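Input: one structure, supplied below.
Every protein chain but one is kept in place in this view of the complex.
Chain IDs A and B follow the sequence of writing; residue 1 opens each chain.
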Amino acid sequence: MTAFLSIRNLSISLQNGERILRSVNMDLARGDVRGLVGESGAGKSMIGKAILGILPRALKIDEGEILFQGKNLLNLNPRELRKEIGANAALIPQDPLTALNPSHRIGRQITNRLIDILGWSKSDAVKRTYDLLDEVRIPDPKRVINSFPHELSGGMRQRILIASAFAAEPKLIIADEPTTALDVTVQKQIVSLIGEMQSRHGTTLLFVTHDLGVVSKVCQSLSVLFLGKVIEDTSVSLFFDNPSHPYSRALLTATPKYTDPNSDLIPVSEKILNSVKEEVLRLDREWSNGR
Amino acid sequence: MVDSSRNINRKIGLRMWLSGGWLLFLFLATLFAPIISPHDPLAQDLFASRLPPIWMDGYESTYYLGSDSLGRDVLSRILYGARIALLVALIASTATCIIGATLGVLAGYFGGWVDLVISRLVDIWMAFPPVLFAILLIAVLGTGLTSIIIAIIVIDWTRFCRVIRAETMSQSAMDYVASAQAAGRARFGIMVKEIFPNVLPTIVVLLTLEMGIAVIVEAILSFVNLSISTDFPTWGGMISEGRTSVHQAWWVIVFPLITLFLTVLSFSQLGEGLKDRFDPVLR
Partner (left out) sequence: MPILKRLFIRILSIAVTLIGVSIIVFVVIRVVPGNPISMMLPPGATDDDILRLKILYGFDKSIIEQFFIWISGVLSGDFGTSISLRQPVLSLVLGRLPATLELSLLALLIACILGGTLSLLGTRLRETKIEGIIDGINGMAMSIPDFLWGLIFILLFGVMWPIFHISGRISPFLDIDYSTQFYLVESIVRFDLKVFADLLAHMLMPAVALSIPLAAIISQLLKQSLKETMHLDYVTLSRTKGYSENHVILREALPNAVLPTMTLVGVQFTFLIGGTVIIERLFSYEGLGNMAIDAVINRDLPLIQGIVILFALIFTLVNLLVDLTYTLLNPKLRNG
């Protein structure tokens, strides 16, 4: 049986040959919530971008496939890809301050996909917007709909973006560190809001984060990424009980009670880091020899 | 990556070689104008009026680029016109540069009330549109080369002052200045010995661009008859005269126009090229 979303052997590199993703494999079943953990620069966002077809131009895909509902997204032409993603997937971005267009009103930014891409009527879209704003617990929705982004707080904007992501009932949502840019007090609310929305809508969710605490709260399975390589792919309970990779073990001991929200997963011992790096580089050599 | 940047460098190089080459050629031609000019630029010869350039039918052997309606040799007039163009370019832009850059360095390095006074002055000056300034100045000073040169200086010194001030300020903030100050060197000495050499590239770029501006200003003013008296051959004057006889003798307007075009383009391309050379980060 093919999974709902399945990434096979995905390798991505820069024009100059520097590798960003190294034969990444990942499977998500329908309704699954998977955490994607790794230090800054590990390539977490690139996986999300590859799925959504928004990789920066400087990057090229060397090999692999991204099977989404049985279709390989990498074989679609840009038009088909846009259509597929626009109708079935959505992104909750990292920084709510920059993810809303400053010159459009909030209402339009929630309804535009419904009306322009999915062909809803305006009144249906507006009705849906009110329901969604209620769901993400935004007070005074009427005022908010007519506001410009700069008139709202960061937490409010992230709620808007969550509402906007769920608007078209997408089958897949990618949340790319949706709380890092927010106040610590707001972070918790947003995480639980996303978890709540996910379980109500049954959406498949890929949750990119630095925070093992969040993973333990929201996710069922997780992948650990290091230097663009998946070094651990397991269920959350197995991971926290008995991580198989030395890097994961170090990670767990380094993160006090898995709850420190801002930990950057840094204090892993040099020795372990070096051994993992060597392993990755060895794989790289094999990879380039094989080409 | 490496390849394309080398490619860009080569393109910049070619651009600078071409424009530099043209300007050098023009400069030498003006120096030796009395020797290489086939005719006296002012000599009229009604029996040789509107002769075409030598590759066309009906040419006369010594009028290489033809002659105008008064029978004056186009080539000789272009060569002598270049003298005036380059003279204005050299004098006006150098003077503009000296005044503007000096004030700019002073304002940028000393700051405080010196900066305040100079910056206010620049602001007030720039609030006055350049064209109005030019009209007023020429009205007041009367026509002629000196007026043009004065007008260019009076209008354009702010261009230098602003840029050089900013550049000086950013240089002053750098470590080498602080360490020179810590070593107990005199402020004036630091300004001349340490800062000035570092803003010199910017000055050279601005100077080059200013020369192009001066050439075009001179051409425009002589075109509308506000420059040196029409007894002297100028590019703008030739263009103005050629315009009236363009249907009968296109060469009278086309050759000075091409020369003017190449010269203005060369100054600006040379200036832009130098800018890229000195400051590749800005690209």
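The criterion applied here is as follows: contacts are C-beta pairs under 8 Å (C-beta built on N, C-alpha and C of every residue); 3 or more make two chains touch, one makes a residue touch a chain.
On a predicted model such as this, the values are computed, not experimentally measured, just so you know.
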item: Residue among A:31, A:86 or A:195 that touches the chain left out of view; value: A:86
item: Touch criterion as defined above, residue of B:135, B:178 or B:200 at the omitted chain; value: B:135
item: Full-complex contact with the absent chain, from A:12, A:46, A:67 or A:100; value: A:100
item: Missing-partner contacts on subunit B, residue numbers; value: 127-132, 135-136, 138-142, 212, 216, 219-220, 223-226, 239, 243, 246-247, 250, 253-254, 257, 260-261, 264-265, 268-269, 272
item: Subunit A residues that touch the omitted chain in the full complex; value: 52-54, 57, 79, 82-83, 85-87, 89-91, 93-95, 98-104, 112-113, 116-117, 148, 150, 161
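Just so it is clear, only the chains that are shown with their structure count from here on.
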item: Where subunit A and subunit B are represented by their mean Cα positions, the distance between them in whole Å; value: 58
